[in-house]
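Every protein chain of the complex appears in place save one, which is left out.
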Amino acid sequence: MKELFILVVVTVFTLVTYYLVEPFAHANLHKHVESEAFAYADLAAVTKTGDANRGKELVMGAGACTGCHSINVAGVSAPMDAVSSAAAYGVNPPDLSNAGVVYDEKFLNALIKNPAHTLVVEHTFDADKGEMHPMIPFYGAGGDIDQEVADMVTYLQSIAVSQEELTPAMAFENACGRCHGVKYEKWTQIGTKGTFQHKRDELAFDIQVLDYKDSLKAYMGKLPPDLSMYIRSRGEHYISTFIENPQSYLEGTSMPRVGVSAQTAEKVIEYLEDSGDTKRHEREEVGKYVMIYIIIFALFALLWKKQVWRDLH
Amino acid sequence: MAHFTKATSIKDWLNQRLAIEKVEKVLASEYWIPKNINFLWAMGMILVITFVLLLVSGIFLLMYYQPNVDTAFDSVNYTIMREVGFGWLWRHVHGVAASVVFLIIYIHMFTGIYYGSYKKGREMIWISGMLLFIAFSTEAFSGYMLPWGQMSYWAGMVITNLFAGGSLHADGLVEWIRGDYVPAQAFLTRFFMLHVLLVPLAIIGLIGLHFGALRIPHVNNQDGEEIDFDEESKKYLAGDKAGSKVIRFANDFMAKDMMVVGFYLVFFFYLVFYHYGFAMDPVNFDPADGLKTPAHIYPEWYFLWSYEILRPFSTDVGLMAFAFAQGIFVFLPFLDRSPNAVPASRRGLFKYWFWAMLVDMIALTAMGKLPPEGIFSTIGLVAALGFIGLWIALPIITYFEKKA
Partner (left out) sequence: MKDNSRRGFMGKAFGGVGAVGAVASLFAMKKSWDPLPSVKAAGFTTLDMSNYNENEVITEKWRGKPVFVLKYTPEMTAKLDEKQKERTIVIDGSHYMVNIALCTHLGCIPSYEKDNKKFLCACHGGMYDFTGAVTKSPPPRGLDIPPFKIDGNTLVLGEEGTEYKFMKENGITL
């Protein structure tokens, strides 16, 4: 009985110390941001029902999207390669093939009309000072602008793969991968770094990456970090709420709100888990067996003690 | 030369050459331990087991780790965590054990303080134990440098800066320790050497000394009772096991130890697989960057109490308080003036001293991690002054303690 009491005392002091240095300290050290479930509540709701066919005409024509963006599934290739695009715009504009599934519908509608505001980068692109965001707002093609924008978004949704077909890698590469490298997944801002037979081909590729990074650095103020280990260094909650609105953690950061849907965010997280916490499934699986074994081990130790001590009492 | 006969068995052959039966008696079956003990007496064995876990996991990490500033981070986070079979397991075991070993060390220390196990005759047990504590601290710190993450780099920067001695400005000493103006290649390689060779050697030597120091005074018991080990062991060997106050180290004491170890390992592996975050700071998963300091720099939890003693004062006073905190525990056997080797509960004012010290150190630990602002820095200052005050009070209150 006395031993049980001692155990309780030791446990209580241990838990108090643990509570103070872990949950309590971290709650005081770091700002906590609640998730808004990717609702983008500040943006206007979509009221119009779009028409994909009209949207296609606008995207290919008056919308002037294809002046900068590629749409590979529709056979529209990019006017420039990634490195030249970055030199021209600061960053390579995304391919729009899957934009309709990667990004939130409400967000896309608002983005087309006012990119700098929707991306929450008006502090770095101040129109009054003549600092224009490289994506030109759509001012309308003569009709109801809301209807036209809804048509375009509906078209993008119609050509995109389904939510189920969107892989974590596709989600990441489209939404994050043009600014962030992921070394552990061999991802660079201009694509996956493959294997090269000749050293000079590899060096040529590396130079392209460096050139791209230089443009990006000039555009963003600093080079966006490599995200290989972010799932361990930042954790799921931080990353998820950060993607929702980077300003909530880093006021004044030049990283835009990327406007992904909740499902896309989950896939981005999964991609980062594959990179930085690759063995999580194995860990849980092995953990179960080790726990079962170690409990059996403890039981046998208990039984052995009881037998040895039978004569001693 | 000794006389050798033809051996009748392998055991006999060995016995003639190594006296294994005698060794077994001395180390195990006739190494006598008091019977009146509780599970806190098993902390020593738990520490041995944890040290073995650290050693084994460390050996496997060592095979893939690269002590180079350009590759260290990736060799840990990519090669070991992603590629090496069960590399993640070794790393998590190593990281969690490095943290948990300090929890057990603190329990072990406070057990010793509570039961007066450092008193007359047992001083060397205490002193060798405190030397082990210093060696483990060095081992933990040097090991923390190796993944070469942000916390490795900046903890290395901040802690080595302490050696400048505040106003003494011994920058040369700091640079000598680092082998560079900032933590860089020379720093990483020498801490790697310390972590995998010099300090482990010292630890193994000190463990030998710690065990050796137990031989003559024997292990203490729950009531501080002085036991006639010769008398009681005779009783035991004559068959009165229940009446004797002593038990064999093996298997009697060992069986109880292993039972506690069993329960401990359940706790330990639970942490390894499901709750390892406390032992592996998120900040250290960012690669070291000398051009960017993390928002908060704090040591691992087991150093927080002494780190907090440094913080509330001006640089020089803080350093002196810090040096005081580092060294003072070694002198406990001489600062406690009372000859009573009984549990703290039967020792008058010392009883309050014990709990006050424990609570004070927990308060220091908690404040050490929090940002030094407002109420936290006030609590930190009070706790730091309390710590120093308690040590000054110790000789006085124990001098006037009644003989139990």
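A and B are the chain letters, set down in written order, and residue numbers restart from 1 in every chain.
Here, contacts are C-beta pairs under 8 Å (C-beta built on N, C-alpha and C of every residue); 3 or more make two chains touch, one makes a residue touch a chain.
Note that the coordinates shown come from a computational prediction; the quantities given were computed from them, not determined experimentally.
Checked against the hidden chain, the listed residues B:Val48, B:Ile134 or B:Ala184 yield one contact partner: B:Ala184. When the whole complex is considered, the residue among B:Lys234, B:Lys292 or B:Arg337 that touches the unshown chain is B:Lys292. Only one residue from B:Asp12, B:Glu175 or B:Glu401 touches the chain missing from this view: B:Glu175.
Annotation for chain A: contacts to the undisplayed chain at residues 221-222, 250-254.
One chain is missing from the display, and on chain B it is touched by residues 175-182, 184, 186, 190, 290-293, 295.
Assume only the chains that are shown with their structure count from here on.
Centroids of chain A and chain B (each the mean of its C-alpha atoms) stand 42 Å apart. Residues 35, 38-40, 74, 77-78, 81-82, 88-89, 92, 103, 107, 241-242, 247, 251-252, 255-256, 258-259, 261-263, 265-266, 269-270, 272-274, 277-278, 280, 282-287, 295-296, 301, 304, 358, 362, 365-366, 369-371, 376 of chain B are the ones that touch chain A when the two sit in their complex.
Considering their complex, residues 2-3, 6-7, 10, 13-14, 16-18, 20-22, 24-25, 28-29, 183-184, 228-230, 232-235, 276, 278-279, 282-284, 286-287, 290-291, 294-295, 297-302, 304-305, 307-309, 311-313 of chain A touch chain B.
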